[in-house]
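Reading through the C-alpha cells given below for one structure.
What you see is the complex with one protein chain gone and the rest in place.
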Amino acid sequence: METVSRNEIFKIERLLRDFHLRPEIRERFKKEPDAVMAEYGIDKRFWPLLKEGRLYTLYKMGVHQLLLYHLAHVLGIKRDEYVKRINDPSF
Amino acid sequence: METVSRNEIFKIERLLRDFHLRPEIRERFKKEPDAVMAEYGIDKRFWPLLKEGRLYTLYKMGVHQLLLYHLAHVLGIKRDEYVKRINDPSF
Amino acid sequence: MARMVLGLAATHAPGITARAEEEPPEKRARVYSNYEKLRGVLEETKPDVIVTVANDHVTYMFEIIPQFLIVVADEYEGPPDYEWLRIPKYKVRIHRRLAEYLLKSLVDKGFDVAFSSNPLLDHATMNPLHFLAGDRERGVIKYPVVPVLTNAFVKPVPSLARGYQLGLAMREALESYPEQLRVAVLATGGLSHDPGGPRWGYVDEEFDKRFLSYLASGDVRSALALTPDEVFATGGGSYEILNWVVVWGVMRGKPAEVVDYVPGYNIGSAWAVWRP
Partner (left out) sequence: MARMVLGLAATHAPGITARAEEEPPEKRARVYSNYEKLRGVLEETKPDVIVTVANDHVTYMFEIIPQFLIVVADEYEGPPDYEWLRIPKYKVRIHRRLAEYLLKSLVDKGFDVAFSSNPLLDHATMNPLHFLAGDRERGVIKYPVVPVLTNAFVKPVPSLARGYQLGLAMREALESYPEQLRVAVLATGGLSHDPGGPRWGYVDEEFDKRFLSYLASGDVRSALALTPDEVFATGGGSYEILNWVVVWGVMRGKPAEVVDYVPGYNIGSAWAVWRP
C-alpha cells in the first residue's frame, strides 16, 4: 500500500472527528458527501473509501481506530459488520 | 478589580486570536462589533472594554499581551498610544 | 496543607449508559452496584475536591496531542454527546486555584504538562462523575473537580513508569498546597478493550486479571514493566490503564482494594479503592 501523507490523513481525521462533535456535519455528509469532503480538503481519491466504509484500507492507511468508529456510526455499520470489514483486505 | 472567570477570558482571547488568523472576523468586527462579540459568547459587560481599547483593564483582567496586540491592530492603536493605555489605570 | 483522603478507580465505558440494555439485567445491576459502592465511599469521605485522571478519545486532544494536560478553567458543562450517552448535561465547578497550583508545581518539577482554559471533557471524565458524584436532578457534579487528561490512544504514549512518576509528583504537589483541603483522586478507564479496532468486542481477561493482581498486591514493579506495545497488543484502548497507574503513583504504590471485575460492554471493567 502506498504511504499516504500525514497531512492528507489529518484532513480525513478532522472530518471524522467532526462527525462526532458537529451533528450538522454528520447530517450533511449523509446527503452530500462529496461536497462535505471537498470542503474538508480531502483528496478525491479517498472519497470512495469514506463513502463505501472501506475500513480495512482506511485503518491500514493510518486513520485512528477511534475516528473510524465515528465513520461507521454515520454509515450505520454495526459492530459485527465493522469487525468483519476492518479485518478484510477486500475492504 | 473583580476576578474574572478564565472561561470568560478565554472567549475574549479567542476573538483576539481570530483577529490575527481570520481577516474576515477582523473586518466584521470593525463594522458590527456587538454582533461579533455576541457570536463569540463574550459577556456584554466586556464589550465596551474591547470597543474602546481599554488596554489597562483587559491586561489586568488577564488577557494575554500578545493577544491585546491584535486588538490594538484592529483598533488602529499604534505603539506609543498602546504603551500609554496599558499603563494608565483610567483605561 | 491539602491532604489525600481517598483514591478511586473505575471503568468509563460509554456503553454502560449509552447501550445499557446490551448486557443482561444481572450484569447491568452488578456494574451499577459497583459504582454505587464507590459513590458511598466518596460520600463517607466527604472530599473538598476530586482530581480526575482520565484520557481523551482523539476528540479534544486532536489537532495538538499533549501527553498530559491540566484544565485551568472555572467551570465546564458537558459532555457534548450527553444525549447519546443518556446522562444529564452536567455543570462542573473546577477548583481553578488548585488546578493552577498543581500545574505550576508539576512544570517546576520537570513534567511538561500542557494546559487549557477551554476544556472538553468527554465520557471518560463525565461518566464516572455521573455515577459517583452526579446530582442528577440539578444537573451538577457535587464536588469541585481538577481535571487531568492523558494521552492513552495516540502513539507515542508516555510509559507507565512516567505516569507513575507523575502521580508521585502530584502527591507531593498536592500535599504542599497551602490551604486546608481534603483531596480525592479518581482514575477512569480500562481495562482491555479495542474500540473501533480489529478486535472490537474482545476482552483479554488474562491480561486484566494480571494487572489487577499487581494492583491488589502493590506490585508496582511488575506493572511498570508492561510496555506500551504489550498493552496495546491486548487492544487499542487498553492503555487507559495509564490513568490507573498515575493514581497509583498518587497513592504511592499502596495495594488497592479491587472491588470487582466485570467483562462486558466490549471491555474489561474494574473498580478499585485506595484508602490513604
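Order as written gives the chain letters A, B and C; numbering starts at 1 within each chain.
Definition applied: a residue touches a chain if its C-beta (ideal position, glycine included) is under 8 Å from a C-beta of that chain, and two chains touch if they have at least 3 such contacts.
Being a predicted model, the structure only gives us computed values, none of them experimental.
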Of the chains you can see, which ones touch the chain that is left out?
-> A, B, C
If the hidden chain were put back, which of C:Thr11, C:Gln165, C:Thr188 or C:Asn266 would touch it?
-> C:Gln165
Only one of B:Val4, B:Met37, B:Leu50 or B:Ala72 touches the unshown chain, namely B:Ala72
Of C:Ser116, C:Ser192, C:Thr234 or C:Ser269, which residue touches the hidden chain?
-> C:Ser116
Contact footprint on chain C, counting only the chain that is left out = 60-61, 63-69, 103-104, 107-108, 110-116, 118, 155-159, 161-162, 165
Missing-chain contacts on chain A, rising order, are 5-7, 9-10, 14
Missing-partner contacts on chain B, residue numbers | 13-14, 17, 20-21, 59, 64-69, 72, 79, 82-83, 86-87
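The working rule: only the chains that are shown with their structure count from here on.
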In graph terms, with chains as vertices and touches as edges, which category applies: line, ring, star, complete, or other?
-> line
Separation of the C-alpha centres, chain B versus chain C, in whole Å, is 37
Starting from the mean Cα coordinates of chain A and chain B, work out the distance between those two points in Å.
-> 39
Centre-of-Cα separation between chain C and chain A, whole angstrom = 29
Which residues belonging to chain A are in contact with no fewer than two other chains?
-> none
Contacts with two or more other chains occur in chain C at residues none
